[in-house]
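My questions will all concern the structure given below.
In this view, the complex is presented without one of its protein chains, the others remaining in place.
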Amino acid sequence: MTVARFLARRLLVAIPVALGILFVAFMLIRVGDQDPVAMLAGPMADAPMLDRIRAELMLDQPLLTQFWAYIQRAAQGDLGMSWQGNAAVTHEIAEHLPATLELVTLAVGLGTLIGVPIGLHAAQRPNGWFDQFSRFGSLFGFSLPTYWLGLMAIFVFFFLLGWAPAPMGRISMMVTPPDPVTGSVLIDSLLARNWEAAWSAASQLVLPVGCFTLVATAPIIKQTRAIAIEVMGSDYIRYARACGFPPRVIRRIAMRAALVPVLTFIGAEFTSLLAAASLIEFVFAWGGLGHWGLNAILLGDFAAVQGYVLTLAIASVLVFILVDLAVLLLEPRAQARG
Amino acid sequence: MSVTLPAPSAMDRVVGVLRRSPTFAIGFAILLFYAALAAFADLLAPLPPTLSFPYETLKPPGTGQFILGTDGNGMDVLSRTIYGARYAFGIAVPAGIIMVVVGIPLGLLAGWKGGWLDEVLLRVLDVLRAFPTIILAMAVVAAMGPGFLNVILVIGFLDSPIFARIVRAEVLALRNATFVRAAVAAGNPEWRVLLVHILPNVILGATAQLPLRMAWAVRISATLAFIGIGVQAPAPEWGAMIRQGAEYVISGEWWVALFPGLALIGMVLGLNLAGDGLSDLLDPKRRASGK
Partner (left out) sequence: MTLLEVDDLHVEFAARGLDNRVRVASALNGVSFKVEAGEVLGLVGETGAGKSLTALAAMGLLRPPARIPRGAIRFEGRPLIGLPDSAMARIRGRRMTMIVQSPLTSLDPLKRIGDQLIRMQRVHGSASRAEARAKAEAMLAAVRIPDPKRRMQAWPHELSGGMAQRVLIAMALVNDPALVIADEPTTGLDVTVQAQVLDTLRDLVRERGLGALVITHDLGVVAHYCQRVAVMFAGRIVEDGPVREVFARPAHPYTQALIASTPGRIAQLGWTVTGGTPPDLYNLPEGCLYRDRCLRAAPACLVAPPRREIGPAHGAACHFAGEAA
C-alpha cells in the first residue's frame, strides 16, 4: 500500500463530494430572487443592455448548461469574474485566503493546546468536580456567538482600556506593510525584520484570535473528553490494569490510542472554523476570505460565492487527506485497511 | 436490604434526576425562565418593543424609565430583549418540529429499507459534513430573501438529515434485534413493525438531540439576523438587535449590543445544558460509565 495509491483513492472519494457541494451552491444562488444583472448594469441600463449582459454571463441558458460550462472553465483554473471587486475570482481568493488561514490556524492551534489537556484531565474522573466544571465551560463556549464576543472585546480592550488597536484590518494604517511572501502579515514582517510592522500585526491579531480561540476550544474539550473516556473504558486499558502496569504506562497507552481520533476531530474542526471565520472577520474588518465570501453572499456575487464555496470544499478535502496521512503513519490498522 | 421500600414518589424522581444530572436541571430551569419571558412578555416588558422615543435615543441604562437604556431608534432595550424570547422560541420550536417530522421518518425508512434512499441520504450527509452548514444557511437565506418563515424553513430542513442520521443508525442497530425479527416472523406488516416496534426504541435517542439542535437553530437565526439577512430590525430579534448595536460599540454605547447578546447566550446555554444532560439521563451506557 503506497502513499500515492492511498492519495489517489482518497481523491476519488473526495471529488464527487466537492462537486456535489459546488452544485448545491451553484443552484441555490441561481434559484433565488437576486438579480445580479440589474445590480451590475446600474440604474441607467435599458432592456437590451440587460439582455446583452445576461447573455454574456450565460444567465439566459438552462441551469445545467451553465453548471457544465462553469465546471469546464473551473477545470482550467478560470472561476470567472467577481463583480464586487471587478477582478478574477482566483486572484481574489489568493489575495484573501492567507489572512483567514492565519486566523484559523492560530485559533485551532491554541484551542488544541488548551482544549486537549483539559479534556484529558476531565476524563480522568468522569463527573468529578473538574469534569463538571470543564463541561459547563465547554457548553458555555458552544453558546457564545463569536461576533458578539468580538464586539464586547472591542468595547473593553479598545474603547475602555485602550490596550488593543482599532479593529480595522491586519496591520495599522500608520505602518508600512511588508512585501507579501507567505501572506501572513506577521510572518512576513518577521522575515523582513520589520519589527514595527511585526508588532502592529501581532497586536491586531490578539483580539480576533482570542475570541476565536474561546469558541474553537469548546468542541475540542468536549470531544477529547468523550474520546478519552471511551479509551479508558476499553478492553485493552482494562487488560493493561490486569497486567499490573503502573498508571504512568497506562496513561501512555491511553494517550496514544486517543491521539488518532482527536487528530481526526481537530481536522474537521479546522474546516468548520474556516467557514465560521467569516463572522469574526466581519466584526474586525479582517479582509480575509471569510469576510470576502460573506460580502459575496450578501451582494449575490455569483462567481465569488461559487469560488468561496469551492475553496472551502477543497480546503476541507485537503485537510481530511492530511489527517488521513497522519493517521496512516500512526495507526497500524489503517495501513491494513488502506 | 430485604425490606421492601414503598414505591418512589414523584418528588423522589425529581430529586433523583436533579442529582443524576445537575446539567439538565440547570438547563431546564433556564429554559423555564425564558419560556416565562416569552409567554408573559406583554406583562413583563415595561414598554412596547418597537415604540420609539425620537428624543431619547442611545440613553444609557438607568435613564428615567429605560432600565437598560435605549437604542439608536430610541426604543427600550429591556423591552426589546424580553420580546426577543418570542422570536427565539418562534424560530426554534417550528424548526425543531420540521427536523423531527422530516428527519425521523427519513431515517426510519433509510435505515429499514436501505437501497437508493439510504444511498441518497448518506451522500447528502457527506456533502453536509464537508459543507459548513452556516455558509449554506447564509447562502440559502440570502437567495430566498430575508424573512421569518424562510429562516425557519432553512434551519429546519438543513438539520433534518442530522436527525435522519441518528435515527438511521439506531434502526440499523435494531434491524436484526431478536424482538424485531420475531415481530416480522409473526407476520406483522412492515409499517407496523416500524411504528410499533422500532419507532418507540429510537425516539428517545432522537429526543435527546432535539434541545441541542434547537440551540443551533437559535444561534443560526441570530447569526443570520446579525449579518442582515434574517429577521430584520426593528423586529426585536436578538441577532438583529446586536447588529444595530454593533456600530455603537466602538463609540462606547455598549448596552445596545450587550443585553440582547447576554439573552441569546443564556437561551442557547439553557438548551445546550438541557440537551447534554438529557443525553446523559437517557443513555444507560454513559450513565454506567459515569460511576
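Order as written gives the chain letters A and B; numbering starts at 1 within each chain.
Everything that follows uses one rule, which is that a contact is a pair of C-beta atoms (placed from the backbone, for glycine too) under 8 Å apart; a residue touches a chain by one contact, two chains touch by 3 or more.
This structure is a prediction, so every number in the text was calculated from the model and none was measured.
**Q** With the full complex in mind, choose from A:M49, A:L113 or A:V249 the residue touching the hidden chain.
**A** Selected residue, touching the omitted chain: A:V249.
**Q** Pick out which of B:R20, B:R175 or B:H197 touches the chain that's been left out of the picture.
**A** Reading the full complex, the residue touching the unseen chain is B:R20.
**Q** What residues on subunit A make contact with the chain left out of this view?
**A** Those residues of subunit A that touch the unshown chain are 234-236, 238-246, 249, 253, 256-257, 330-333, 336.
**Q** Mind pulling the subunit B residues that touch the left-out chain?
**A** Against the left-out chain, subunit B lists 1-2, 4-5, 8, 12-13, 15-17, 19-20, 281, 291.
The rule we apply is simple: only the chains that are shown with their structure count from here on.
**Q** Report the inter-chain centroid distance for subunit A and subunit B in whole angstrom, where each centroid is the mean of the CA atoms.
**A** That gives a centre separation of 24 Å.
**Q** Which residues of subunit B touch subunit A in their complex?
**A** Where subunit B meets subunit A, its residues are 22-23, 123, 126-127, 129-132, 134-136, 138-140, 142-145, 215, 219, 222-223, 226-229, 239, 242, 245-246, 249-252, 254, 257-258, 261, 264-265, 268-269, 272-273, 276, 289-291.
**Q** Which subunit A residues qualify as touching subunit B in the complex?
**A** The touching residues are 17-18, 20-21, 24-25, 28-34, 126-127, 132, 135-136, 139-140, 142-145, 147-148, 151-152, 154-155, 158-160, 166-167, 229, 233, 268, 271-272, 274-276, 278-279, 282-283, 293-294, 297-298, 300, 305, 308-309, 312-313, 316-317.
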